[in-house]
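Excluded from the complex is one protein chain; the other protein chains are retained at their positions.
Chain nomenclature is as follows: A, B and C, assigned in order of appearance, with residue numbering initiated at 1 for each chain independently.
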Amino acid sequence: MDQSGQRMPQNYMQIQFPSLSENESFARVAVAAFAAQLDPTMEQLTELKTAVSEAVTNAIIHGYESGVGEVRISCAIVDGRIDITVEDEGVGIPDLEQARQPLYTSRPELERSGMGITIMESFVDELQIESRPGQGTRVVMRKQVAKPPVLHA
Amino acid sequence: MDQSGQRMPQNYMQIQFPSLSENESFARVAVAAFAAQLDPTMEQLTELKTAVSEAVTNAIIHGYESGVGEVRISCAIVDGRIDITVEDEGVGIPDLEQARQPLYTSRPELERSGMGITIMESFVDELQIESRPGQGTRVVMRKQVAKPPVLHA
Amino acid sequence: MDVGIESHFIEGAVLVRLQGELDHHVVEQIRNEIDQKLQENRYQALVISFRGTDFMDSSGLGLILGRYRTMMQHQGKMSLCEVSPALRRLFELSGVLKILPVFDSESEALAAVKEG
Partner (left out) sequence: MDVGIESHFIEGAVLVRLQGELDHHVVEQIRNEIDQKLQENRYQALVISFRGTDFMDSSGLGLILGRYRTMMQHQGKMSLCEVSPALRRLFELSGVLKILPVFDSESEALAAVKEG
């Protein structure tokens, strides 16, 4: 444990790439390849890939709208749990509560379904979204994949 | 073209991770997933994965020996070619010419085959190794995967 | 890359088989192709088969819901088939199962859009 009582990650990785739609598939495959060390079930792996795909697509379509910026993903593994952070420095979300409503989308003209955040929520154990209009958005997802080790007091 | 007459990359990515052997598989799968946008043949993909696996394993085993440091990979795509850089801030290579000899290894006790650099050389079009003892090693690999576009004069 | 779409005109219906990983990148590429076939078919009937779909996210849901809207506007019929458990879960979550019939086989899905 470190000073704050949090357990240190046993492994981690970071990836960065421009907000091009070609990179959506790269991003979810990379996270899945990293998560593979936790020996996930096929179902857990699909859940992780889908959640990452949603967060990365949102950074590309909504965060950077039509321009190009950088998307950053970091993953950490602690006691059988994977923590995934997807960040952009795009336009941000003005109303988070509205954004989290199932079926709400600000881009219906792009045939967005408004289900991205709802899918993330139901495919990971914990979803946290922080956003500042004009500065960007950070999505943190946590999922227990393997059993945590038994801790000694 | 930019000022120096080099063509700008059409896409790029960067990944970073600690020098743990668990990450060897993650690293080569991530690079392969990124290279997939060039529509490589299975053979080209295997060549890229193998070359990346060699460079990353070397950073882990030789660069950081028994300790743990960070390995960084960056990839850029320019005109159907992929440029892959694998870097560590480890011990460095004192004698590059010797290191490049087929079958030479400084760690025979680990049953290393001494074929890593030879394999990289024969699986990519261009291999460049820069190293400074005490500071680290940078391996740059270039491979033409798809046909370059026809350039207009 | 993984982009895959195969479309056929079968007994008055457009049958679309989606292959590979259905994400935002791919959806952008195949939407026009489907819409063109629907126009040729005068929006009579559409069957989408997911037998070859290895992955899908909400961009795929957007594609399905968008085509559903178009077909309804033209009084056309639409059905889905060969849906894996992972996809079914997405369809359930998003309400697709409530508005569109899902069949095990292409032939059942085709029969359903020809009825009535």
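Criterion: contacts are C-beta pairs under 8 Å (C-beta built on N, C-alpha and C of every residue); 3 or more make two chains touch, one makes a residue touch a chain.
What you are looking at is a predicted structure, and each value in this text was computed from that prediction instead of being measured.
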Answer key for A:37, A:50 or A:105 versus the chain not shown reads A:37
Given B:16, B:50, B:74 or B:144, the residue that touches the chain left out of view is B:50
Note that subunit B touches the absent chain at residues 21-22, 24-25, 28, 43, 46, 49-50, 53-54, 57, 60-61, 102, 110-116, 118-119, 122
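Note that in this section only the chains that are shown with their structure count from here on.
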In whole angstrom, the CA-centroid distance of subunit A from subunit B equals 28
Cα centroid separation, subunit B vs subunit C, in Å, comes to 42
Note: subunit C residues in touch with at least two other chains are 1-2
Where subunit B touches two or more other chains simultaneously, the residues are 36-37
